[in-house]
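With one protein chain withheld, the remaining protein chains of the complex are depicted in position.
Going by the order they are written in, the chains are A and B; count residues from 1 in each one.
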Amino acid sequence: MTSVLDLAGIFVFATSGALQGVRKRLDVVGMAVLAFFTAVGGGVLRDLFIGIQPAAFRDVGYLLVPVAATAVVFFWHPQVARLMPAILVFDAAGLGLFCAVGTEKALLFGLSAPHAVLLGVCTAVGGGILRDLLSGETPALLYDRQLYAVPAMLGATLMAVLSRLGVYDFAATLAAALLAFTLRLLAMRYSWRAPLARGVTTPE
Amino acid sequence: MTSVLDLAGIFVFATSGALQGVRKRLDVVGMAVLAFFTAVGGGVLRDLFIGIQPAAFRDVGYLLVPVAATAVVFFWHPQVARLMPAILVFDAAGLGLFCAVGTEKALLFGLSAPHAVLLGVCTAVGGGILRDLLSGETPALLYDRQLYAVPAMLGATLMAVLSRLGVYDFAATLAAALLAFTLRLLAMRYSWRAPLARGVTTPE
Partner (left out) sequence: MTSVLDLAGIFVFATSGALQGVRKRLDVVGMAVLAFFTAVGGGVLRDLFIGIQPAAFRDVGYLLVPVAATAVVFFWHPQVARLMPAILVFDAAGLGLFCAVGTEKALLFGLSAPHAVLLGVCTAVGGGILRDLLSGETPALLYDRQLYAVPAMLGATLMAVLSRLGVYDFAATLAAALLAFTLRLLAMRYSWRAPLARGVTTPE
């Protein structure tokens, strides 16, 4: 069962994948491939690492939503690109939601709290990594310009802590998602960066 | 059980991987790695997404055929490269066969028709994507020059429709494979292309 929120997150991530396809001047097939993997790639990796069949290959919603996002970008990409600032906010919302949901699912299947946090982050950022690999770029995540993985990690950690305290319900998911979402917005607003190793300077 | 046809498809795809290794001036180990992943990569991904152990790691044929293809290319690659037009025809045959067989297997394991079509396409094109990623190129599939994924998608769709109609046997596989094969040949002959998003022009 995919909730409306989950599908909304998938739509936002799929849009970012399809837009990358337009930037790379791919045709509609390439756009759809990028949209699909950006949207569900993180969850697919999480499920493989948990050792279960990826949900994206059982639930038709995971398939139709990226197709719909591709169609929207195909016909109206100039308008969608103009909405980019709004999309970054939605992307932050997707990041928050996916890290919370991913952590919860990993805990549900009996993984340790540290592994659940790792898989929460994987759910949130894995799709973007696949998108970048497939379109021939070094994954943006690795540079973590303006903290991206770190907010997801802190949201996932909150989720794991709340679960340990017995708070397993919707409130926990919401709190974790909100934490990651807020930190991500603050990181973008104030250009927060993760530290480089001692003596290493930022590439130009 | 791998049929003779399946192994023939694997041989063709492995040859294309090994040739890419020669073009990239890789040594024999690199050639073998590319041959193996090009040939079985799509099926391995399909099986992981279905949630079963990849057949390529159970059946020794999947291992020996890429090794044989590597040996052939290692000693006779100028002759093999000269056969390239013929190889493109064989590749189209492999594409047709793999999309039909992949869809059938996904349906057999109870996936929905749209997912089965997706996995049929994945079987047909996944190996080529891995080959390109491993050898440091943007996946050719993403550009879909002269329709490659689309014929596979239509062949897979025919397979899924025939299965729904109760036609599960060899005739269905053959019809689906032939459809994809023919469409692919026509796409090469007439340079059919998938459309780009509105206002986007082909890269030079």
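The rule is short, and it goes like this: a residue touches a chain if its C-beta (ideal position, glycine included) is under 8 Å from a C-beta of that chain, and two chains touch if they have at least 3 such contacts.
Fair warning: this is a prediction, and the values are worked out from it, not measured in the lab.
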For this session: Could you tell me which of B:L34, B:V65 or B:I129 touches the chain that is not displayed?
Result: B:L34
For this session: May I ask which residue of A:L19, A:V33 or A:I50 touches the chain that does not appear here?
Result: A:I50
For this session: Taking the full complex into account, find the residue in A:P85, A:G166 or A:P195 that is in contact with the omitted chain.
Result: A:P195
Exercise. When the complex is taken as a whole, what residues of chain B touch the one chain not shown?
Worked result: 21-22, 24-31, 33-34, 44, 48, 52-54, 57-58, 60, 63-64, 73-78, 133-136
For this session: May I ask you to list the residues on chain A that touch the chain which is not drawn?
Result: 48-51, 111-112, 114-115, 118-119, 129, 133, 137-139, 141-144, 149-150, 193-203
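We take it that only the chains that are shown with their structure count from here on.
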Seminar exercise, completed: To bring the C-alpha trace of chain A onto its twin chain B, one rotates it, in degrees rounded to the nearest 5, by 120
Problem set entry | For chain A paired with chain B, centre-to-centre distance based on mean C-alpha positions, whole Å | 29
